[in-house]
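My structure is below; once you've seen it, I'll send some questions.
A protein chain is absent from this complex, but the other protein chains hold their places.
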Amino acid sequence: MALKVTIVVGNPKPKSRTLKVAETLVEKLLVPGSYELEIIDLADHTGEIFAWPSDTMAALNERVAASDLAVFASPTYKASYTGLLKAFLDRYPANGLAGVTAIPVHTGGDLTHAMGPTVNLAPLLVELGAVVPGRGFYFVAGQMDHLDEIVSQAAAEYARNLARLAVVAGAAASHSAPVA
Amino acid sequence: MALKVTIVVGNPKPKSRTLKVAETLVEKLLVPGSYELEIIDLADHTGEIFAWPSDTMAALNERVAASDLAVFASPTYKASYTGLLKAFLDRYPANGLAGVTAIPVHTGGDLTHAMGPTVNLAPLLVELGAVVPGRGFYFVAGQMDHLDEIVSQAAAEYARNLARLAVVAGAAASHSAPVA
Amino acid sequence: MALKVTIVVGNPKPKSRTLKVAETLVEKLLVPGSYELEIIDLADHTGEIFAWPSDTMAALNERVAASDLAVFASPTYKASYTGLLKAFLDRYPANGLAGVTAIPVHTGGDLTHAMGPTVNLAPLLVELGAVVPGRGFYFVAGQMDHLDEIVSQAAAEYARNLARLAVVAGAAASHSAPVA
Partner (left out) sequence: MALKVTIVVGNPKPKSRTLKVAETLVEKLLVPGSYELEIIDLADHTGEIFAWPSDTMAALNERVAASDLAVFASPTYKASYTGLLKAFLDRYPANGLAGVTAIPVHTGGDLTHAMGPTVNLAPLLVELGAVVPGRGFYFVAGQMDHLDEIVSQAAAEYARNLARLAVVAGAAASHSAPVA
């Protein structure tokens, strides 16, 4: 069965380079044909992001929560993820991303805020119950010419991490407790 | 083949309750007989933790780096992990825990510092290349009477997370790139 | 001359308890009559927070940047400040709150996320050039009956901190360098 994969882009401007980085990461990480991809560009939903209730937003939230893998990609604003991305994640109840493997991605102008995806976005996704299989991925926007090469290295690291996690998974006891 | 599992305890006082919490977590998480466990109580090594070089410390560092699963357990000191645990981790080169599945554990007096293992210890382990399969685990010391029950819930969550990660691992492309 | 003081509330719901907590903090911290207070309830501006340009938002941003003291108050969403508050702060250029003394306030249901204002909101305000005179203030919503008493203690700590900072200020060299 195909893996459900979603990219969520938190840039208030649509069709950004940040989206391109996330798409490339998915391509490099997964075997072609093994997944179906949906892209959620939050720039298309700024008018509804604070509406409550909202069928549109609820459907988007649901889609991400049902993903096997979700990439959350944001430009660096004030050393962290955007308010737009946070506003989308704020719509979830506690533990709303339980069981989702999540990769945090930030793009930025230079290395000054390279710690952002690891110290800001990753703990946020984990708070929602997601699991982050390694470091957050930070991409310096000026390196778009080397996008494939840089993203391939990051993808290889995530793939190795996932393979190692699968080994531990094999020895984990099965628990009958319901998902919290 | 048996899983290699290590517990590293960062309490300057030996044989602490923090160690007990970590041991219980390993017991609840893994199938009995599927692993071999080694315990490193850093309280036994305070005299050598800043020695350089040190064969003893190098052997301990190596053992942890070669683990499939490592639990890093620390009492909460100043809202974070202890300096003793950090001093042990400081001995690693960059990426020194690559491929290790790591669970951060803090114990504390009340919930005030419950975010500590997720926002302080987890990013530190991730910086070293380890992968944390979910939230950090925070245990309120006054709950020792309910240790089994509370730890079982946490273990069930880690087990579910690992199972979901294994699904994604199955679709990850294999990369021939050498481990960084 | 009267001190310029602003409260910025990041709750998507208007007239929240979070606002009440911030108002009480200002009352307890400052000498009556020594300041003029403006309140910005971001719940009134969700429709424009992503509009660019926006005269309304620009005026609000300017007012806060021109404050001597600003209290940034948010309910705890996912262990951190709200996306609404972040979206407001994202509108500033780098260093946009230079020279503002800023107090981060979070309200929450229990102590689980008590570290939030200190590890999440404070570094965000500091990134913008603001100065935070001590810990972030976390208020447990169930304690509204003891609001005055709890806030008075926090205010006393900020007042003592400010007095001590003033001593150091007296010995600081004057620099002719322009504000970055």
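Odds and ends about this structure:
As written, the chain order gives the labels A, B and C, with residue 1 at the start of each chain.
In this section, a contact is a pair of C-beta atoms (placed from the backbone, for glycine too) under 8 Å apart; a residue touches a chain by one contact, two chains touch by 3 or more.
The shown structure was predicted, so the numbers you read here are calculated from the model rather than taken from an experiment.
Listed for chain A, the residues touching the missing chain in the whole complex are 79, 110-116, 119. The chain not displayed touches chain C at residues 3, 28-31, 34-35, 68-69, 98-101, 118-119, 122-123, 126-127, 129, 131-135, 152-153, 155-175, 177, 179-180.
Panel shows chain B; residues 12, 46-47, 49-50, 52, 77-90, 92, 120, 123-124, 127-128 of it touch the chain omitted from the view.
In this section, only the chains that are shown with their structure count from here on.
Shared residue numbers account for over half of those found at the interface formed by chain A and chain C, and the copies are therefore classed as meeting with the same residues. Taking the mean of each chain's C-alpha atoms, the chain closest to the overall C-alpha centroid is A. Centroids built from CA atoms put chain B at 24 Å from chain A.
If you average the CA atoms of chain B and of chain C, the two centres end up 36 Å from each other.
Contact of a single residue of chain B with at least two other chains is seen at positions 118-119.
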